[in-house]
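Note that one protein chain of the assembly has been removed; the remaining protein chains are unaltered in position.
Naming follows writing order (A and B), and every chain is counted from residue 1.
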Amino acid sequence: MRAGGGGIVVRFTLNGREVEVTTRPNATLLDLLRNELKILSVRRGCETGECGMCTVLVDGLPVRSCLMLAPQVDGRSVTTVEGVGDPERLHPVQEAFVEAGAVQCGFCTPAMVLTAKALLDRDPNPDERTVREAILGVLCRCTGYAKIVRAVRLAAERVAGGVRE
Amino acid sequence: MLPEFEYHRPASLEEAVRLLSELGPDAKVIAGGTDLVVKMRAGLVSPRHVVDLSRLTEIRFIRDGGDRLKIGAGTTLWEIENSEDVARGVPVLREAVEEMASWHVKTTATIGGNLCNASPAADTAPPLMVHDATLVVVGPEGRREVPIGEFFTGPGQTVLGVGEILVEVVVPKMRQGQGAAFEKLTVREGALSIASAAALVEISGGRFVDARVALGAVAPTPIRALKVERALKGRPATREVLRSASREAKADIKPITDVRGSREYREEMSVVLVRRALERAVERAGGVWA
Partner (left out) sequence: MSSSSVLEEIRRAEEFLVVGKGVWRIDALDKVTGRARFTSDFVLKDALHVRLVKSPIPHGRIIEIDAERALGLGPVRVFTAADIPGENQVGYALPDQPLLPADKVRYVGEPVALVAAPDEDLAEKAAELVEVRYEELPAVFDPLEAMERSDVLVHEDRGTNIAEMTRVRKGNVERGFEESDVVVENTYRTGHQEHAPLETEGAVAIPDTQGGVTVIASIQYPHLCQRITARVLGLPHSMVRVIQPYVGGGFGGKDDMGPVVSAMAALVAFKTGKPAVLVYSRRDSFTSTCKRDPSVVRYKTGATRDGRLKAIEVQIILDSGAYANRGPYVLWRATMHAGGPYEVPNAKVDGFLVYTNKVFEGSFRGFGNPQVQFAAESQLDELAERLGMDPLEIRLKNLLRPGSRTITDQLLESSVGIYEAVKLLGEKTGFRAKWREYRRERAGRVRRGIGIACGYHGISTSRGVPDWSNATVILGRDGSVTVETGICEIGQGSWTAHAQIAAEVLGVPVERVKVVGGTSDAPDTGATHASRGSSIGGIGVYVAAKRLRERLAEAAARLLECDPSDVEIREGRAFRRDSPDDYVEWEELVQAAYSMGYEMSATGYFFLPKGKFDMERGLGYAYPAFSYIANVAEVEVDLETGKVRVVRVWPALAAGRILNPVLVEGQIEGAIAQGMGYALTEELKFEDGRMLNPNFTDYLIPTSLDVPEVEAPIYVEDLYEYGPFGAKGVGEMALIPTPAAIMNAVKNATGVRITEIPATPEKVYFHLKEAGVVAGE
């Protein structure tokens, strides 16, 4: 496959739905999601891979969408926080973030929620250190992380405790 | 804003090599993009063509080859960190990878990218150097093997010619009686190294029968600390020997002052990191302090 100047068609699954978009080959996945698809929960914080605000899950694993070229997601599955839960059906992680007071300005929250979900999907009962290691790649300037870590562990307890429907 | 380029996704290694030799020096390969995209955005590189290797399963594997481990260049750092084979055969590599970047970066960043980017601070280099790894390169002229010690030629520079791709890293496994360790100094967790060191030792009869030490971020390329090694080999495994050998590190390195640290600090820390890596390596080798 090859594409230049004009545009390139990318097909992938976004939050469970098939999408097909034409994008510039030099667009990043972040550009594609924010500018073309208007997924605004994916945020631009640095564009150098350091802050984690642009986190999305690709095939279930967290990645930096600002460092991935848009054509690189062709055929893969992308999850943003919109695909995790909505106000009527919050994911246990989202519920726990609300309850534990893990949200302040909220700019980092989608990235944190996605990372926590990816972690719990692999490891339903992570210890504190594991949680801290998992969110290392998402900076938060407001909370000092304590309540975020608590929220992830609270969510784990709930899920493990069969609170999930 | 990224420079404008054409995007290519070859379906096989063979196609990739052909494509690269057609496109010539204006082409760059991309794997995880965690170095390349950052550099493109900063305007440090502006390739006209970008060739995507991230789907080539041919170069994405961890294979047991008896006394050696073969790691495909397209293997992600996250896969390496989670590999039992790596944990058993090359634990010092795993130790280094564990301390690199973050989960989010490691899910896409590859070992091949880390090596080919050729940063003096590339954290997978010192462990692979103490393991005397061999790099397998494929290009228009066919396949060749490069000892890792000869791979780096300067900051951001390697022996790779136009159209050549790194496909595999072959790492001799740890043997009975050997021990290895990695040390990295950063200002903060997940940050880039001020300096790093890996050590691998083999002890027999209370003496160092083998000792290999490599350092990162203290010279234009990752380097072996040959003077330190010489000061250890054949000598008794005592703290005193180890301490004085570590001091030789200063003569092995050529550090600069940059935003991460001064030359003076790097000099002193090289000694500390080498000593600490050696101490832990000796313990892991089952060494008893004489």
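Criterion: a contact is a pair of C-beta atoms (placed from the backbone, for glycine too) under 8 Å apart; a residue touches a chain by one contact, two chains touch by 3 or more.
Here the structure is a predicted model, which is why all the values come from computation and not from measurement.
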| item | value |
| --- | --- |
| Listed residues A:Ile8, A:Val73 or A:Val103, member touching the removed chain | A:Val103 |
| Absent chain, residues of subunit B that touch it | 1, 185, 187-192, 194, 246-247, 250, 259-262, 265, 267-269, 271-272, 276 |
| Interface with the undisplayed chain - residues on subunit A | 40-41, 43-48, 50-51, 53, 80-82, 85-87, 90, 94, 97-99, 101, 103-110, 113, 131-133, 135-136, 138-149 |
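One rule holds for everything that comes next: only the chains that are shown with their structure count from here on.
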| item | value |
| --- | --- |
| Subunit A-subunit B separation of Cα centroids, rounded to whole Å | 29 |
| Residues of subunit B that touch subunit A when the two form their complex | 2-9, 11, 30, 32-34, 37-38, 41-42, 50, 52, 54, 78, 101-105, 107-108, 189-190 |
| Residues of subunit A defined as touching subunit B within the complex | 1-5, 8, 24-28, 47-49, 52, 55, 58, 61-64, 66-69, 71-72, 74, 115, 133-134, 136-138 |
